[in-house]
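Here is the structure we will look at.
Removed from the display is one protein chain of the complex; every other protein chain stays in position.
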Amino acid sequence: MTVFVRSAGRAADQLRPVRITRGYTIHAEGSVLIEFGQTRVLCTASVEDKVPPHKRGSGEGWVTAEYGMLPRATHTRSDREAARGKQSGRTQEIQRLIGRSMRAVFNLAALGERTIHLDCDVLQADGGTRTAAITGAFVAAQDAVDKLLAAGKIQATPILDHVAAISVGIVQGTPLLDLEYTEDSACDTDMNVVMTGAGHFVEVQGTAEGAAFTRDEMNALLALAEKGIGELTVLQTQALAA
Amino acid sequence: MTVFVRSAGRAADQLRPVRITRGYTIHAEGSVLIEFGQTRVLCTASVEDKVPPHKRGSGEGWVTAEYGMLPRATHTRSDREAARGKQSGRTQEIQRLIGRSMRAVFNLAALGERTIHLDCDVLQADGGTRTAAITGAFVAAQDAVDKLLAAGKIQATPILDHVAAISVGIVQGTPLLDLEYTEDSACDTDMNVVMTGAGHFVEVQGTAEGAAFTRDEMNALLALAEKGIGELTVLQTQALAA
Amino acid sequence: MTVFVRSAGRAADQLRPVRITRGYTIHAEGSVLIEFGQTRVLCTASVEDKVPPHKRGSGEGWVTAEYGMLPRATHTRSDREAARGKQSGRTQEIQRLIGRSMRAVFNLAALGERTIHLDCDVLQADGGTRTAAITGAFVAAQDAVDKLLAAGKIQATPILDHVAAISVGIVQGTPLLDLEYTEDSACDTDMNVVMTGAGHFVEVQGTAEGAAFTRDEMNALLALAEKGIGELTVLQTQALAA
Amino acid sequence: MTVFVRSAGRAADQLRPVRITRGYTIHAEGSVLIEFGQTRVLCTASVEDKVPPHKRGSGEGWVTAEYGMLPRATHTRSDREAARGKQSGRTQEIQRLIGRSMRAVFNLAALGERTIHLDCDVLQADGGTRTAAITGAFVAAQDAVDKLLAAGKIQATPILDHVAAISVGIVQGTPLLDLEYTEDSACDTDMNVVMTGAGHFVEVQGTAEGAAFTRDEMNALLALAEKGIGELTVLQTQALAA
Amino acid sequence: MTVFVRSAGRAADQLRPVRITRGYTIHAEGSVLIEFGQTRVLCTASVEDKVPPHKRGSGEGWVTAEYGMLPRATHTRSDREAARGKQSGRTQEIQRLIGRSMRAVFNLAALGERTIHLDCDVLQADGGTRTAAITGAFVAAQDAVDKLLAAGKIQATPILDHVAAISVGIVQGTPLLDLEYTEDSACDTDMNVVMTGAGHFVEVQGTAEGAAFTRDEMNALLALAEKGIGELTVLQTQALAA
Partner (left out) sequence: MTVFVRSAGRAADQLRPVRITRGYTIHAEGSVLIEFGQTRVLCTASVEDKVPPHKRGSGEGWVTAEYGMLPRATHTRSDREAARGKQSGRTQEIQRLIGRSMRAVFNLAALGERTIHLDCDVLQADGGTRTAAITGAFVAAQDAVDKLLAAGKIQATPILDHVAAISVGIVQGTPLLDLEYTEDSACDTDMNVVMTGAGHFVEVQGTAEGAAFTRDEMNALLALAEKGIGELTVLQTQALAA
């Protein structure tokens, strides 16, 4: 069996170069530019001293996310969602995924009655924007939490563990880690995996784009994802230590 | 370890009573009421002799789905989406899932330049509405295809295999098949699995509602789903033979 | 003059077979499937312990209605209003009519500061959906009110009288009671009449689709409507006694 | 029985002073300011050389109406519908009524494949805006048709008869013609009647605001409407002759 | 150089005939029909005893404006914004301009916590609708303020000075005051100027429609505007004295 050859000589189980730049913009409590190769997502964390209605008076906080893509982040220009007057189903799916992923590692009671808004805006897209967004949003959220701790607004961190995400997929029979755009377009199966620093699953979303996939293929993909997320967790730690 | 006790003495790996009623309404080319216990979804298949823009002139057809819930399908009344003026993110996620699942077993070229619209409307909800919708929509689509074959509009079936879906989850440490509403609300991990008749995966969407889940837990859930979907495939076959 | 011949040998002044099924779904305080021949409408009554802004602090309650049609309730599929992002003018007209009709027999002060929402969703359409909706909604509202009485939340019924509705029209010169779809499409004049159990008018909406109609024709139509609504009131009573 | 005393000594069966001013604005093919007492509605007729999709290629034309109310046409300011982003159910009901009424006296085939848009904008409201709109729109439409005839674009008039409308109602037991705002607010029954010049009914829309109404009351109201519309038809003729 | 010849022998620096009719409609606290030649705008001022959220509890009032154009105010019919479901960018720009212009001469603290809504609706358009709207809205606002003073709701006027506006432009090399529609369509440069009674600038909005304009041209245009607005201020004073 021939194996799919990746660009830049990348191995099947190798991440693209990942760069995490903290303090990318000045106003937000956390502001991170995360790059997975040519994919670039700006993740900001904004702290607001109130909560949505379903949390009012609960003593608990809330963590939520919004996702957007600049019109020319992609190969061909796509319509601006603000001009069309609504967010696409894809956008809503992604921002709900980011929000759930972040809440999975948050103790909302320890956050107190405040909201952390994570805005993930794709400046340049080359596959894996949602997984880059989750991985970067975690770092931005950590920066925002550190500011709350430093200001004495909370006494203990509400963050329970790391959370990071990666895409995996099968292209021409080869399971690959961290798909770039051309791989994503060609793949038979595409899976986004979100895991904690402890190595447990937060989200697994696998979709057969072409043929349905077997249990063995799924196992191979999950193994790749575990490896990649382990590496991303280390990169998050390094970025936060810098 | 204590095991969670289900209502009506149901075993952990047991489906609720499933009923599939074909010809539930008279106008649609396929019209199926599917019941998973108290969950009732009306799935209609409508054939239209045109395709959306991205398929025009391609010689290929299209299969798409819409999902809705009657305002009082649920314990407390929810707003009518038509009155609010937009579909929720949840609704859009579900209808995109149903559409992808159906297309996974369709040869769009064999369908010709026509569209099959699958409308899945929840009359009564008690957990598992999206998986009931997929399972029922397949039967409605099969009826619509059979009408096209009988009318000589297509010569060979565009349907490649069965597709069916089930939810699985972990409640108080016990992996359960086919969650009803009270179980769904209480579960730590919730997974929707879509599979073909051949036993391959079309979609796997697992979410940690509480604690993140381990690889072992995931394996247990997938095994339950395989069992349940195998049974659903048999029930689809029986309904279509009736 | 030749007289228009109806399907199934129905007489000009004869209702289609009417079936009223209470408790059709389990969650709503009132849930009624009403059938006028092939027309089937699910009417649910939901009680909410608050009122819209214009009634707040008034001590009075509110009764309101929403109407919808499943996309394939009709011969050819129509767009889903939730997906299009707005309700049609026709939908709004109908739900306003249902709401006014129900309020005509309600003592809102006796209801107390709560709202009864009547959701009328057409599962299958064959003419007369709005009149079936009004007739069925009354039964659902009665069931909801009986639950409030049984629970001691109100001491006396706020319902003053029955309300029911029927369509009448002139097809090829013949005045007909309870038009089905093919008759409705062919008629020159179409009138929807809503009356109380006491035989008084709540709403009369007559429209000349083709030629304008005379006072004599109008009188003939009103006489038919009175007969039909008298029969519907008896059927409501029987259903509520069952 | 005491009889309700109207303002300005008006008799129960008397119209308010009606003024019809043609050529009120300069751009439209027909432009009529119609006044029923203090109610003032500007009705313009605009001819467009195309038809909506359902008439394309049919050889037939279309007549349609839109209705609006300036925010401060009323006693207290109401929201601007353009700013709120949608037309109310009431607005849609009224503009559908005006459109149907106008089409009732139009031979669409004789109009040819063109559309007449009737815009009815309420500058000042004091009850009866929809009936004034219908009565004025007829005059504007006649002016637009006369321009088409004069320009040789059509050879024969597509207008088959006059159409006019009036409101009637029962206030404190007294049937009244042409309700002004204070009467409309106080009435038990409110009926809008649209008739042709030949004295036939186009639309009858009666609503019990308070107690349901009897057949005798309905007869009294219809008689009043017939009288009023007869007078309006004469006033239309006089205005068109001026 | 040839000089552009205006219709009706109007001089380059001459306003069109301006008419200001107070009390044009009966319900509003101020109601002014302003005419600049064939341009006619109805400006109403409505006083409301509350303020928008950003002023609540501030002790200050608010002055805001909305702008609309009847569909057939123009040579060819334009879509009704309420029917399309949104206001155009042009409409929003104009109503923001009117609001800012009015607030420039208001002492919001002296107004107290109330809002003056200025609704400017174009009945007939022939160029200069936004400048007519500002000039007329000032008179309507003055009438509304006088009613507040007369009623003792405020003790001193919150109005600090007159405000009025005019358009100027360069057509075929000639600077012109108060452009009518045909001039506006043909002009290279179009400028809207808003000034106080004291002769100071509130807004200057100049746009090169064709070639960019020089500083000298700008000076010529501003001089024309100063002359025109001086005359408008006198006309406002005369109208208010009438």
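Should a chain be cited, it is by its letter among A, B, C, D and E, assigned in written order, with residues numbered from 1 in that chain.
Definition applied: a residue touches a chain if its C-beta (ideal position, glycine included) is under 8 Å from a C-beta of that chain, and two chains touch if they have at least 3 such contacts.
These numbers were taken from a predicted model, which means no experiment stands behind them.
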For the chain not depicted, the shown chains it touches: A, E
Absent-chain contact - pick from E:Thr25, E:Thr39, E:Ser167 or E:Thr196: E:Thr196
Contact with the hidden chain (one of A:Ser31, A:Thr135 or A:Thr207): A:Ser31
On chain E, residues whose C-beta touches the chain left out of the figure: 86, 89-90, 92-93, 95-96, 100, 104, 191, 195-196, 198, 200-208, 211-215, 218, 222, 226
Interface residues of chain A (partner: the chain not displayed): 25-28, 31, 38, 40, 42, 44, 46, 48, 66, 68, 70-77, 80-83, 85-87, 91, 117, 119, 121, 123-125
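By definition in this document, only the chains that are shown with their structure count from here on.
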Lowest number of touching-chain links that must be crossed from chain D to chain E: 1
Chains contacting each of chain A and chain C, listed by label: B
Homomeric contact chain B-chain C: same or different residue positions, threshold half: same
Centre distance in Å when chain B and chain E are each reduced to the mean of their C-alpha atoms: 59
Between chain A and chain B, centroid-to-centroid distance (C-alpha), Å: 28
Set of chain E residues in contact with two or more other chains: 85-86
Touch-based graph of the chains, sorted into line, ring, star, complete or other: line
Full enumeration of touching chain pairs: A-B, B-C, C-D, D-E
